[in-house]
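Data first, discussion second: the structure below is written as structure tokens.
What follows is part of the complex, with its chains left where they were.
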Amino acid sequence: RRGKMAKSTQLIDNEVFRAYATYTAIVLLKMMLMSLVTAYFRITRKAFANPEDTASFGKGESAKKYLRTDPDVERVRRGHLNDLENIVPFAGIGLLYALSGPELSTALLHFRIFAGARILHTLAYLIPLPQPGRGLSWAVGYSVTFSMAYRVLKTVLLL
Amino acid sequence: RRGKMAKSTQLIDNEVFRAYATYTAIVLLKMMLMSLVTAYFRITRKAFANPEDTASFGKGESAKKYLRTDPDVERVRRGHLNDLENIVPFAGIGLLYALSGPELSTALLHFRIFAGARILHTLAYLIPLPQPGRGLSWAVGYSVTFSMAYRVLKTVLLL
């Protein structure tokens, strides 16, 4: 009974890995929220991308006018894509970083700053805040991932 | 000899991890298939995004007319982006979930429902099926990932 279960829980018992799991779950959930925000704006702005999504508004021309782009919908979609472009590298490089044996305090510093920066980035995109608010929050998250990648390559490099 | 090899195969010997690996490979392959479907529609509809892709149709204006968007191509691309937005969180949170030591039967239930929902989502997008077919399949997959994230955060939380 202990055999396989014990093995499977080793990684999750490691504190750095637990911190990684916590913050990665948080930023991935934050990214998933963008789908709900997009749906909210698509419905309230009546701006859809697929003909079958407008069928409940009637048939023919009366429904066709809702097949359009809306500035608010496009803004959320750009924020969502920016999340994909930045949270995916964080999750991938962060996993390798967590396995490279960093100090817990250093790892927590990286994870906390990244999560904070991405939440600020989303707020800056959706409110929207004047620049350089969004640009800076993007750059901070980007730098954290870069810093983790540097540590990973320094620790494990095998080309 | 046993040392490193034994360690490296521990995780893959764990049944929950094997189930995770199986279903993640399946949904990632499904997502990759969208590239081939896009290429198929771009070629059959003659709708390309890059000038160099139309060079085989001649030079100048005769080729330029194929630099256009096509509703079928755009539909597949929206399906592909929706896969990225949903399968990436599944793969990331699913890994953490698999390592958090869930029951095999519970884990299989999550993975099977997610994979089924995403295959249905693709069919609903490409055929296309009337709503709420696509919406429901999206919501089911979304809920599975959310459920796994809840278990991960409950098990490992270290902020």
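So that you can tell them apart, the chains are marked A and B in the order they are listed, and the count of residues begins at 1 in each.
By definition in this document, a residue touches a chain if its C-beta (ideal position, glycine included) is under 8 Å from a C-beta of that chain, and two chains touch if they have at least 3 such contacts.
This one's a predicted model, so the numbers in the text were calculated from it and none came from an experiment.
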For this file, with 2 copies placed, note down how many copies the whole complex has.
-> 3
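The rule is short, and it goes like this: only the chains that are shown with their structure count from here on.
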Touching residues (chain side subunit B, partner subunit A) in the complex = 10-11, 13-17, 74-75, 78, 81, 84-86, 88-89, 92-93, 95-96, 99-101, 128-131, 134, 138, 142, 145-146, 149, 152-153, 155-159
Can you list the subunit A residues touching subunit B in their complex?
-> 4-5, 7-12, 15, 17-19, 21-22, 24-26, 28-29, 31-32, 34-35, 49-50, 52-53, 55-56, 80-81, 84, 88, 91, 95, 112
